[in-house]
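Note that one protein chain is taken out, while the other chains of the complex remain in position.
Chains here go by letter, A and B, matching the order in which they are written, and residues are numbered from 1 within each.
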Amino acid sequence: MSDTGENYTTFNSRALVEVVGDVTDEALKATKIKQLLSVLAGRFFNWAGRKSLFTLHLGIKCCAIEMAAAATPRFDGDRFGVLFRSSPRQSDVLLVNGPISKKFADPIVRLWEQMPEPKYCIAMGECAISGGPYYQSYNILEGVDTLIPVDVYIPGCPPRPETLIDGFGKLREKIIRIGGAPSTGRDGEKPIIVGDD
Amino acid sequence: MAEMWITMGPQHPMTHGLWTLRVKVDGETVTDTEAELGYIHRGVEKICEARDFTQITPYCDRLCYVSAMTWAHSYVMAAEDLLEAEVPERAEYIRLMAAEVQRLASHLMWLGAFGPDIGNLTLMTWCLRDREMFLDLLQELGGSRMHYNYPRIGGVKRDIPIGWGNRLKAKVKLFEHRINEYEMLLDESTIWLVRLQGVGYATAEDQLNAGVTGPNIRAAGVNTDTRWTNPYSVYDQVDWEPAVEKPTSVKGADCYDRYRVRMEEMRQSCRMLLDAIDKIPGGANTHYQPGDEMILTKAPTRAPEGATGFSTYECTRGVSNFYIQGGGDGRGKNPYRLSIRSPMFITIPYVAKTMIGYKIADIPAIMGSFDPCIGETDR
Partner (left out) sequence: MVTAVTKEQNAEAAKAVVENLSSRFSDAGVVAEVIAHTSGKAYDFVRITCSPDQWRGVAKHLKNEVGVNYCAMVTGTHFPEGGADRGWEVAYHMYRWPIANVAAHTMTVLEGDKLKGDEIPVEFEIFIPLPAGDTPSVPSIQDIWEGADWNEKETWDLVGIDFEGHVNMHRVLNPHDSPVAFHPLQRQHKIRYHDFNEMYDDPQGFGRKPVDEGRVK
């Protein structure tokens, strides 16, 4: 293995793949096929992603019971593709359903960072939006948006399961607009508050 | 063999709330545990020192959110003790019925969360579907599916609607058949029996010394129940028995006994409801306006310094107490100190000790069978 730079006479498989990849990339860019493919792939992934929003199985407080109720036969979030995953590495949406205390601030940021892009955050219930009835508490942060960029706010204490499903609908509309934009680059977006229209 | 500490939580597939259980394992066997609570400590006791007595009821709903009506009832009983308010009998009957419907809904939520812990996902859909029936009943009373803010100091907020009694009777009678369905699904299932029997022994005396109460003690063979040892409301006038279960071994009750005692408690709640709706003074089909003296007596709003109020209440998970000292804010409008005793705060460390010696796979079974609810634990 040569670490002194390129030595094209050594048929190292890694170097070969790189070379072939570079050449193909240049060819696709020149013929504008790459542009077309990324538009199509982007649209496809956007469609697949918004139709199957995997939510992290995180239950903080009362709104978690309404989140569970939204998965049950009467309200059935599963028909919209909303499924609960136990691991943050496999989920798209972090549904924050309770107040964030000082002790939980670190774990929730860690969970958010463990989720792969594209990821979205929904603040469900008053406690997650602004601290809720505990806004005066010494231990509760005033909303999860002090830590994590929130995409959709769902007011209510607790919001009914139908409201939560509507919140997922508003998130789907937002995903059509912003697609795979990374979560740090969404500052220009106006926050969506369910019930605001 | 090297032992290691594994952290389960705060985000974990066990569905019972936000807490961390650190287990020390030697292979698959648990050798030591440590429970860590406080992830949703909201400082409710401090906030309530700046709230009027009527403003505290919504906070009490949110303590144990699965069982909101019972916690609000418990607080209101303590506030009535402090403010020396009387409650009309019809209001007591309505409160009893609301608390028992809530007990049914809470046990269904427990079963709906316990089943998936063991692996039976069917139970979640069935139980939460049946729970919706009772949430509809409570919604007619309180206006919301959870967090009703329904009991008032001196009575209840509004009377039962016309027809509520008939709906209650129809739903309870249907539900009694549904309990048979659950038992048919579970009691003959080998997996259920193998996972629950022989796991998590706890004796009654041990539990009471440690502060564990409620269905967990009744599963160990003695019918200790606050509703008859420290009677309140009209529990001595309706027809019911505390649900008791014979423990499987001298070592105490196992998880299967705790599951069976809650099924039996659901049956007793149904029995209580059918009896109470027939005995309610004024009849089930009359509707009194809010504020009528049949359902609410005007209570004083201030408590002098030095007055105290204390309530003993059988919540769905154990005995809950509220201790209120009056005289806050110099004028007595707020409590000087409101102290809340949550049954689960004591049970969770006890259960953490019970798990020692079993396998990792038994942890959700043992923890789930004691029915934790972290909202009341971390006030």
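Odds and ends about this structure:
Please note the rule applied: a contact is a pair of C-beta atoms (placed from the backbone, for glycine too) under 8 Å apart; a residue touches a chain by one contact, two chains touch by 3 or more.
Everything quoted here is computed from the prediction, not taken from an experiment.
Check B:88, B:165, B:214 or B:247 against the missing chain and you find that the one touching it is B:247. Here the missing chain is touched by one residue of B:45, B:176 or B:292, and it is B:45.
For the options B:7, B:209 or B:285, the residue in contact with the chain missing from this view is B:209. Within the whole complex, the absent chain has one touching residue among B:33, B:120 or B:325, and that is B:325. Looking at subunit B, the residues touching the absent chain are 37-38, 41, 43, 45-47, 49-50, 77, 80-87, 203-205, 208-211, 213, 217, 220-225, 227-233, 235-236, 239-242, 244-250, 308-310, 312, 319, 321, 323, 325, 336-337, 339, 341, 345-346, 349-350, 378-379.
For subunit A, the residues in touch with the chain missing from this view are 101-103, 135-139.
Keep this in mind: only the chains that are shown with their structure count from here on.
Here the spacing of subunit A and subunit B, counted between their Cα centres, is 35 Å. Residue ranges on subunit B touching subunit A, taken from their complex, read 10-13, 15, 17-18, 38-44, 46-47, 50, 58-59, 62, 65-66, 109, 112-113, 124-125, 128-129, 132, 145-147, 375, 378. Across the complex, subunit B is touched by residues 56-62, 65-66, 68-69, 72-74, 86, 88, 98-99, 101, 103-104, 107, 111, 133-134, 136-140, 157-158, 160 of subunit A.
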